[in-house]
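Sharing a structure, written as structure tokens. Questions coming.
Only a single protein chain was left out; the remaining protein chains are all shown in position.
Read from first to last, the chains carry the letters A, B and C; within each, the first residue is number 1.
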């Protein structure tokens, strides 16, 4: 029995679509791990292609087939091939894949050395055509921030809170697979060194004492955290472009305080409608 | 043209359903306001009835009609009538309504008196039949909590963070409409007095200094916050039954710390599967 | 007692920050309403400014003061003044405000005329300096979509599902307050006409029959919905720039299908990392 290929019907509206694909797909994911070569985790995937003006629709099932063919392995080494497969299978000049996942790192407490795993929210993204491709790696790092104003104007104490520093590195190297990459673990270190103190999965009393005083000795605003990260990234020859954001769930104010910047700067009048 | 009433078909499986209804309905809401008599806000509604074993389905559109008939006014005075209407329109012995909404209170900063509105997440719920009815009011209050352990074991400073205290009051008064009610504003006061310091929408430097030292002078664990609330509620003759929860987004630990209790206590072996 | 203005300390790192501000602020909101002139709802606000390289931090409380000064009224008429106030109060050349809110429209069922309110998620955003400003209005409209492939290849039936069409209009008119604006209600109409059928808050059996057959007679892919919206927007002289997205929670596939495009097109190799 012949079933019509409806998606392949010709479209006469003359409108190409920048992105057509599938999102919200949870799938086992394998990523590179500095300590253990590879790490198995779970990713939430989005895949899409550019749809030419002449075609009615994309064959959505083929996105899932490409993901299955690669067994959910998404690394700087496999991303170019995944994009190639998407372009070929979907018959498009441009394809993209984005995957959000928790990445686990064993952390040791600063004094007792007590060890436990900690999760960091990360995103890999790649988009491109034959002769150009763009990659990005995003890492979200929980940190402690002590308010410099609160400390300076109070006789004792200082309000502090959990904050999050999010660093995204961008690259356009066609041959990224051969480049020395920046490890997720390195971006975690950059973020923690830019805050008042790290957030850890397992701390005992001596560690809590150490972290409390470390944080109090290093008060930072969200603005300071972003600038501290920018200074460290600027010194790294592997870093071409980046965006940095810090958000504090303020402990005495009923709002989140945030600061963001990027390099090279985006058009200063671009609007972010995803803040609210 | 006659359209069959499919929902009214007889059902032969002999299975009554405890809850059948609609959820996720956003609708303008009018609630009682201690300072301004009434407050207009936006609620997210869930309405349901008990479905008898003999009926195939509930007429879902009638839930929306009842909500529309009452113009989204949900107060201790209107809830009994709303339940009556649901039972009558849906032909059921039992009905329930739950509405979650942000409630706004103008707050003044402790030193400068600077004023701004602050939102508190609240939930009204009512469920019942002709001869019995149960009501509940839930208020979620953001607070500051300073860790007593961190303060005690450190030479200076103490980790603190934003926490949330959630208080739910339960009542079974058929004539609740005539009873002296507990105001949302009162539960906010109880929660703030039970924490290290309040979280406010607008504070200037003198206020920040005041709140920083106030919090440092009153360190509390989540356990302390819950117990402090329980002590205050136990002294209030209007309070029949309650549950109290405190959660801290710990500023140096990568987890939330929580404590909960209720009166009268629930079956000690009941399982909460909604924690994760 | 003099309290040091820590935020005003000079910063020597030489790093300007594109965005510094507050987010996650819920506040009563007043917006324009085609049928009733004004509508009171609840908004979630984000406000920020560009922070000069020489200043250590922004005075976050001033964002809340500006919001309070304007009593949460955010319209094409007040936005320019809000931006002015933010720039002045925060001492910055550029400022931005974004507010996300549910907007309510009374809808009538197509056959019975049964009426109820329906909520639409909307976002207003404005960002700019003295001599340039950018505005955007985003409306998210729930719709029904019947799959053209499923209908074409099956002897009867066709899978359909709830989808969402999100339209964002962009404008750079300094004098936008004097321009004829595009109403939220108009964008809802454009979205519904571009789908298989509208999603309504209250439908009785004759309406359900009408909508079922209307949808079956107008099968569309997410790609079709986006293209249909683009065609309608292209005919509107008031529309300068836009982005359009359609997402289906596919009823037989375990993923969401999406399509997006924009005019003028964004750099084709820009990466969207917020898909996952």
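Here is the rule we go by: a residue touches a chain if its C-beta (ideal position, glycine included) is under 8 Å from a C-beta of that chain, and two chains touch if they have at least 3 such contacts.
Quick caveat: nothing in here was measured; it's all calculated off a predicted structure.
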| item | value |
| --- | --- |
| Options A:40, A:130 or A:236, residue touching the unrepresented chain | A:40 |
| Residue among B:31, B:64 or B:182 touching the omitted chain | B:64 |
| Residue among B:78, B:145, B:168 or B:212 that touches the chain left out of view | B:168 |
| Options A:38, A:77, A:172 or A:205, residue touching the unrepresented chain | A:205 |
| Hidden partner chain, residues of chain B it touches | 3-4, 6-7, 11, 13, 15-25, 43-46, 48, 50-51, 56-58, 60-61, 64, 94, 96, 98-100, 123, 125-129, 132-136, 138, 148-149, 152-153, 168, 170, 172, 221-224, 226-227, 230-231, 247, 250, 253-262, 265-266, 268-276 |
| Hidden partner interface residues of chain A, rising order | 1, 3, 5, 25-28, 40-42, 61, 64-65, 67-68, 102, 104, 114-117, 119, 201-206, 209 |
| Where the missing chain touches chain C, by residue | 118-119, 142, 144, 146-147, 149-150, 153-162, 197-201, 203, 205, 208-209, 211-213, 215-216, 249-255 |
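One rule holds in what follows: only the chains that are shown with their structure count from here on.
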| item | value |
| --- | --- |
| Chain nearest the overall C-alpha centroid of the shown protein atoms | C |
| Chain A-chain C separation of Cα centroids, rounded to whole Å | 24 |
| Centre-of-Cα separation between chain B and chain A, whole angstrom | 35 |
| Centre-to-centre distance between chain C and chain B (centres being mean Cα positions), rounded to whole Å | 29 |
| For chain C, residues that touch 2 or more chains besides their own | 3, 25, 61, 64 |
